[in-house]
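Omission of a single protein chain aside, the complex is shown with its protein chains in their original locations.
What follows is chain A.
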Amino acid sequence: MRNYVFHYPHYFRYFGLTLLVLSVGILIYRFTSFGIFDLTAFCTPAAFSMVFIYFSKEKQNDERVVLLKFKALALAIPIAGLIFVLLDFSVNRTGYSIETDSWYSHSAFEYLTLALILAFAIFHFLKFRE
């Protein structure tokens, strides 16, 4: 009975990597053409790419890998949340923005991208350490 959490087949990782390269391309294009460091344009496809990369099966996918991936997610999600809370606080402590008529905050895609990049790094660290 094999019923693992990570649903996508292993080759989805390469699809995710392609999407990630495309995201970086968009970021570079926006910066070089318009001088804008467009994190939203980068993070929207990057978030999906990280979902494919992180949730695709490893080459050797066993119960220990599933546990380590879960542990890594459990660590990465609050750490990414804390990073964004601190970032938002550091920008918003100067006050309400009259120009944008809003408080500064990050998009869900930015949070998801950071959380999954952190989870990916923590997973490989745990895999190496254990």
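As a convention for this text, a residue touches a chain if its C-beta (ideal position, glycine included) is under 8 Å from a C-beta of that chain, and two chains touch if they have at least 3 such contacts; residues count from 1.
Note that in this section contacts and distances are computed from a predicted model.
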### Query
From the names "ABC transporter permease", "2-hydroxyglutaryl-CoA dehydratase", "cytochrome-c oxidase" or "XRE family transcriptional regulator", which one matches the UniProt record for the unseen chain?
"XRE family transcriptional regulator"
### Message
If I consider the whole complex, including the chain that's not displayed, which of A:Val24, A:Leu67 or A:Ala121 touches that chain?
### Response
A:Leu67
### Message
Give me the chain A residues in contact with the hidden chain, please.
### Response
1, 60, 62-65, 67, 127, 130
